[in-house]
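These notes are about the structure you will find just below.
All protein chains but one are shown at their positions in the complex.
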Amino acid sequence: MQKSFIIKRILYAFFIFLIVMTLNFFIPRIGVSDPAERYYPPQGNMTEIEYEIIKQVTREQYGFDVSTVQQFINYVDGLLHGDLGTSFQPGNPKVSHLIAERLPWTLVLSVTNLIISLFIGLIIGTIAAWKRGRWQDTTLLNLSTISTALPAFFIALILSFYLGFEKELFPAYTNPNMVSQFDWSWESIKVVMYNAALPIISMSIGGIIGYGQGTRNAVIAVTNEDFILTARAKGLSRNQVIFKHTLRNAMLPIVTSLGMSISGLIGGAVIIEQIFNWNGMGTLFLNANNTNDYPLMMGVMLFMSAFAIVANLVTELCYSLLDPRVTVGERR
Amino acid sequence: MKIKMKKIGITIGKKIIAIFKGVGRFIAKLWRHPKGRIGLIIVTILIVSAVFAPLIAPFDPYDVTQRAQKGLSPSWNHLLGTTITTGQDIFSMLIYGTRVSLAVGLITGITLAFLGAIMGIIAGYVGGIPDTLIMRTVDVMLVIPTLPLTIVLTNLFGKSYLMIIFIFVLFGWTGMARVIRSLVLVLKNANYVKAAELAGASRWHIMIKHILPGVSHLIIMNTALTCAGIMVAEAGLSFLGLGDPTAISWGKMLAEAQSGGALLFGHWWWIIAPGIGIFLSVFSFMRIGLVMEEVLNPRMKQSSNIYKIFKNLNNQYLDEVFAGMDEKAILGIQTTKEGERV
Partner (left out) sequence: MTKKTLLSIMTLLLFISLGACTGNEYERRGDTSNTLYVGAVAATFPTSFMPWLSRDGIAPTVSSMLYNTLFSYDEDTGNYVESIASEWYYVDPDGNPIITDEGAIDYERLEQIYGSSDKKYLPVKIILNDDVYWSDGTKLTVEDVYYTLDIATNNALSNHAGALAWTSDLQHAYSNGIMTKQGIFTYEHGASEKGYTITEAEKDTVMYIHVNKVLGAITSLFTTILILPKHIWDPIVTPENQLNSKNPTAETIHQYQNPVGCGPYVLDAQKTNAQVIVLNRNPLYHLTDTDGGNLYKVDTIKFMLYQEANVAIYSLLKGHIDVLDSTISSNYMSLFLDRDHIYVSNSEGTFTQSLVLNLNPVATERNDMRNLLSNIDVRRAIALAIDQEELVDKVLNGAGMTVSAGLMSESLVDFYNPESDILRTDLAARLIEANAILDALYPHKDSSGYRILGDKRISFSILGNPGEQEVISRLQVHLQKIGIEVTYKAKGSSPERTFLYNSKFDMTLQGVIFSLSNADIMYRAHFVTMGTSSNYGRLNDPLLNQKIEQMRTTLNLQTKYDLISELQPMIAEEYYKIPLYSSNVLTVARTDRFTGFVTVKGQSIFNSESLQNLEMVG
C-alpha cells in the first residue's frame, strides 16, 4: 500500500468532514435572522420586554452576540477543544458529556447485533452457497425477500407485543433501573442482556438474512473464478476449497458491507431504541428533536457524521490492504 | 405548417401507442413469470384499493361523524375493530393508507431514478470535472446520516410528505447514479459507441441514443426496487411522526397503535394490519423489480443478482454495501452485452 494513497484518503476524509461541519453549523440558522428566537421561542405569558431580556440572555449564553463569521470561528474553535455545544436540558449539560453517557448503550445493541448478524449470516450464507439451488438456498432467498419487506420496527413491535406483553418472557420495555444500577457485576450484566434481548433479536433478523444472502453471493461469485476451479481441479475436497480459498477471497465484499454496518452503528437503531425506550443515542436524538434542543441535535448529527467518515476511511484502507489493486486505479 | 403539426401529432400518437404496446407486452411478460404474477396481482390490488378507497372502505376514516365507539374488537361491522384513541375503523384506515404508501413510493422512486440516471450517465460518459463534482457530492451525501438529517429538516421546515420526498430524492439518487455510472464507464468503450463518436455524433446524441438504451434495463429494475425501499423508509419516517400529520398512513397507524396503548390493551390486530400493508406493498414491488431483471435481460438470469434487492433499501447493513460486488456483476454482464451489440 502506498503512503501517498493513505495520506490522500485521510486528507479527503478531512475535507468531507469540513463540508459536513459547515453544513451542520448553518442548518439551525436557516430561515431566522436571530438564532436566539429559534433557540428560545417566546412562551405563553411573556411580555415583549421579558422576551427581549430572555433573547439577550440566550444570545450571550449561546454566543450569538457576535457576527456570524465570528460565531463560526468560535464554533470551530470549540470543536477543536472537543466542545460540541451545550444542551438545553435542565442543568445545561455538555453535548459531548451526554453523548459519552449514551453512546455505550447504543453500542451494546448495535455491536451485539452486528456480531450476531455477521456470525450467523456467514454460516448461513456459506451453507446456502454450498447447497446451491437446494432447499437451503431457496429458503434463504425467500427469507431475504420477506425480511427486506418487513421493516425492523414492525418486527420489534410484534416481538414486544408477543414475547413482552403476552408471554412476559422479556421486558416489553427497557427497565429504567438498568442504566442507573449498572455496576459491571454479573447480575447487572444479566439485567442488560435480559433487557437487550428483544431489541437485538428484532434488529438482527434482518441483519442475519442480509449477511447470509451477501455471503452466499460473494462465495458463489468467487467459486466461479479461475483459481477456485484450479484448486478443485487439483483435487482438493469441496470442504477444503470452500473454507480455505473461497471464504477468504469472498471476504472482500463482506468487508465493504461490514464497513457500512460500522458507520451505521450509532444512528442505525433510532426507531428500535424508540420502541423499546432504550436509553441510547437514538432516543437522545429524538428527545432533542421533541424539545427543539438544537445544540444537542446538531452535536449528535456531527458526531454521527464524523463517525461515519472515520468508519468509511478505515474500511477503505482495509479494503486496499486486502486488494492492492484499489490503490492503483479508480476507487469505485 | 399545418401538415407539419399534423405529422408531429401523428408521430407523437404513434410513440404513445408504441409505449402502451411496450408496457402491455412487458406486463404480459411479467404475468407469464410465476413470481412476477404474484407481484402483479398484489400491486393491482393495492392500486385498486388506493384509487377506489372510498368505495371499498366501509367507513371514511377522515370523517368524524363516522367514528364509532373507541377501542372495539373486530366484528362484522368493524372488520379490524376501531382505534383506542379516536374510534376510527381500522380496516378503512388500512385501505386509505395505501394511498400514501403508493404515492410516496412511486413519486419518489421515479423522480429519483430519473435524477440518478442523468447524474450517472453524465458522470460516466462526460467524465472530467462533472464526474468529479458528482462523485464528490455522492461522497458527502454518503456520510451524512440521513434519518437524523430528515428529523432536523422536518423540525425546521415543517412535517409533510413533500419534505420526505425531497429528502429521499436528495439522498437517494447517489446509489442509482453510482450503479449507472459504473455501467456507463464500460459502455463508453464499447465499439458501437466509439463508432458513433468517430462518425461525429454529438455527446447528447450518443448519451440519449446509445448509452441510455444500454442502461435502461438497470434503471427500470432499480426503480422498482427503489420504490420498494422508499415504501419501507416512508413507513419508518411516518412511524416517527415525520409525515403529514393529517394523512393516514401505515407507518403512522403503527405509531398510533404503539402510543395509543394497543400493546397494553392487547389489540394485536391494530399492529398486524398496517404491518401487513407495508409488507405486501414492499414485497410486490421487489418481486416485480427482480422479475423485470430476468424479463428484460434474460442473459442475466444466471448471474444471480439477487443481492440487488438490498440496494437503496433502508437496510443499513446492505445499503451501499454491495456496490463493490455490483461492479463485478455488471462487468460480468457487460462482456456478453458487448458481444451482443457488435
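Each chain carries a letter (A and B) given by its place in the written order, and its residues are counted from 1.
Just so we're on the same page, a contact is a pair of C-beta atoms (placed from the backbone, for glycine too) under 8 Å apart; a residue touches a chain by one contact, two chains touch by 3 or more.
As the structure is a computational prediction, the values presented were derived from the model and not from experiment.
When the full complex is examined, the chain removed from view is found to touch A, B. Contact with the undisplayed chain is limited, among A:76, A:100 or A:193, to A:193. The omitted chain makes contact with just one of the residues A:92, A:138 or A:237: A:92. Per the touch definition above, the residue from A:54, A:236 or A:322 contacting the chain not shown is A:54.
Although one chain is not shown, part of subunit A still touches it, namely residues 31, 37-38, 41-42, 44-48, 50-51, 53-54, 57-58, 60-61, 86, 88-93, 101, 112, 116, 119-120, 123-124, 127, 131, 136, 165, 169-170, 172-173, 175-180, 187, 190-191, 193-194, 197, 200-201, 277, 279, 283, 287, 290-292.
Seen across the whole complex, the unshown chain contacts subunit B at 64-65, 67, 70-71, 84-86, 154-160, 241, 244-246, 258-261, 263-265.
Convention: only the chains that are shown with their structure count from here on.
Annotation: 24 Å between the Cα-based centres of subunit A and subunit B. Within the complex, the subunit B residues that touch subunit A are 135, 139-140, 142-145, 147-149, 151-153, 155-157, 178, 182, 228, 232, 235-236, 239-240, 254, 257-258, 262-264, 266, 268, 271-272, 275, 278-280, 282-283, 286-287, 290, 304, 306-307, 309-310, 313-325, 327-329. Residue ranges of subunit A in contact with subunit B, taken from their complex: 12, 16, 19-20, 23, 27-28, 30-31, 117, 141, 144-146, 148-151, 153-154, 157-158, 160-162, 164-166, 172, 206-207, 210-211, 213-214, 217-218, 220-221, 252-253, 256-257, 260-261, 263-264, 266-268, 270-271, 274-275, 285-286, 289, 292, 297-298, 300-301, 304-305, 308-309, 312, 319, 332.
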